[in-house]
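Sharing a structure here in structure tokens format.
In this view, the complex is presented without one of its protein chains, the others remaining in place.
Going by the order they are written in, the chains are A and B; count residues from 1 in each one.
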Amino acid sequence: MRVALFLTCVNDTLYPDTGRAVVKLLTRLGVDVDFPMDQTCCGQAHYNTGYRHEAEPLARHFSDVFRDYEAIVTPSGSCGAMVRELYPRLGERARAEGRGDGLARALAPVVPKTYELTEFLVDVLGVTDVGAYYPHKVTYHPTCHGLRGLGLGDRPRRLLKAVQGLELAELPGAAECCGFGGTFAVKNAAVSAAMGVDKVRDAEATGAEVLCAADNSCLMHIGGTMSRLGSGMRPVHIAEILASTEEEPAV
Amino acid sequence: MNSRERILGRVRRALADVTPDERPYEQAVPRDYLRAHGERTAGETVDLLAENLADYRAIVHRTDAEELPTLVMRLLAAHGSREVLVPPGLPEEWLAATDAVRVPDAPADTAGRLDRVDSVVTGCAVAIAETGTLVLDGSPDQGRRRVSLIPDHHICVVRVPDQVVSSVPQALERLDPARPLTWISGPSATSDIELDRVEGVHGPRTLEVILFG
Partner (left out) sequence: MSATFVGMPAFPEAAREAVRNPTLRGNLRHATHTIRAKRARAVGELSDWAGLREAGRRIKDHTLRHLDRYLEQLEESVTAAGGTVHWAADAEEANRIVTELVRATGESEVVKVKSMATQEIELNEALAAAGIRAYETDLAELIVQLGKDRPSHILVPAIHRNRGEIRDIFAREMREWGRPAPEDLTDTPADLAEAARLHLREKFLRAKVGISGANFMVAETGTLVVVESEGNGRMCLTLPETLISVVGIEKIVPTWRDLEVFLQTLPRSSTAERMNPYTSMWTGTTDEDGPRAFHLVLLDNGRTDTLADTVGRQALRCIRCSACLNVCPVYERAGGHAYGSVYPGPIGAILSPQLRGTGSEIDASLPYASSLCGACYEVCPVAIDIPEVLVHLRERVVEGGPAVRRGNKVLLKPAKGHAAERAAMRAARWAFAHPGALRAGQRLASRTRRLHPRTLPGPGRAWSGARDLPAVPPEPFRDWWQRTRGGKDGDR
């Protein structure tokens, strides 16, 4: 199976370790992973801030880059939701504006074959035990677009529970947003920061060392809050936990 | 142009995208929901009504035709009621045992007069088990809407199992929209202080329900 890694612009630039972890994990599971070098950004930030028309060429570019792969895997719930949930809407809106079916047709091929990482593991590869080893106490924060947009359900937690050595602590109020919300984090900084502090306090109450999530943009906000609060916890992307093995443990 | 025409014109212009061949109402609304939740015998439906009434702080009693007058008498006495408001068509025998003064609801009586009456006894049109609801429709045994509102103590007699339905959809089928309807689920209550429910505001603070059959 020829699988493309859609790493996302944020991960490519700021969190290359997550990308390396996805490659290591999928390779270990026998998947032939490619990273198309022309990939950039799915357009989510543009779309969600009100710049739908600026997002359209990015969506077209995404489709041009990824359309020939059998599956497109991304370690980001929100970017996955952008392609799966919102690309069809971009097409519909263009049609409603009298611009024909061109955009809808251009984007259609990538929509059904784009998967968030944990979805790809559980639904496509059919695995929950990925052979990982991670001897730490971890709590899991389900990010909003993964939880309510893609409907990831308990997939991430099933994967984490199968990790050797990992103790999973339930996060109180897990379903509540961490307060990142893309440009919301700066446009409504006070509310965003208050939500972040509450999320970190809830996470600390579990006694876990690590807060894990399937989206680095939320982790950037939560981690930045942890660091500012001098919390002993650290944020780790789920891919890095699932990639970790006894031979090559992640910290 | 008057405002009626102005508003209707705005509505029509706003709906320019709606084509005349849209599905009619009957096809536009799927009814993929239940007529009632769960299978129950008539007796179990009455039990559920009793349970849900009690859950919202109504006081539930069960009795038969022979004991009903005595029960009504005891409930009025226990409440210290000297006067009881009586809808015009309330069965005489329900009050046969009480010596409380019967106050008929005369149209000329002011709300202030009714406010001095201690209790009211009514029948009902239908009761809903799943929600613990009594519906009054102004029939002669229930009277005007104000009679079950102003006195602080309401005794409502439900004929079981005939007047009991399982669900809201079944209740609406039985009711006549042309009549003034009052749906009552427990004594008056409020959630306005810290979103926590407390009973007892403007409507009757004590609701007693007699399941009779």
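Throughout what follows, a contact is a pair of C-beta atoms (placed from the backbone, for glycine too) under 8 Å apart; a residue touches a chain by one contact, two chains touch by 3 or more.
Keep in mind that what you see is a predicted model, and the values were worked out from it rather than measured.
The omitted chain makes contact with just one of the residues A:185, A:213 or A:241: A:185. Touch with the chain omitted from the figure is made, among B:91, B:169 or B:213, by B:169. If you put the missing chain back, the residues of chain A touching it would be 7, 9, 11-17, 19-20, 23-24, 27, 33-35, 37-41, 43, 45-55, 57-58, 61, 89, 93, 96, 144-145, 148-149, 175-177, 179-197, 220-221, 223-225, 227-228.
Residues of chain B in touch with the missing chain: 2-4, 6-15, 17-18, 22, 25, 28-34, 37, 52, 56, 107, 110-112, 115, 128, 130-133, 138, 144-146, 149, 168-169, 172, 177-204.
By our rule, only the chains that are shown with their structure count from here on.
With centres taken as mean Cα positions, chain B sits 52 Å from chain A.
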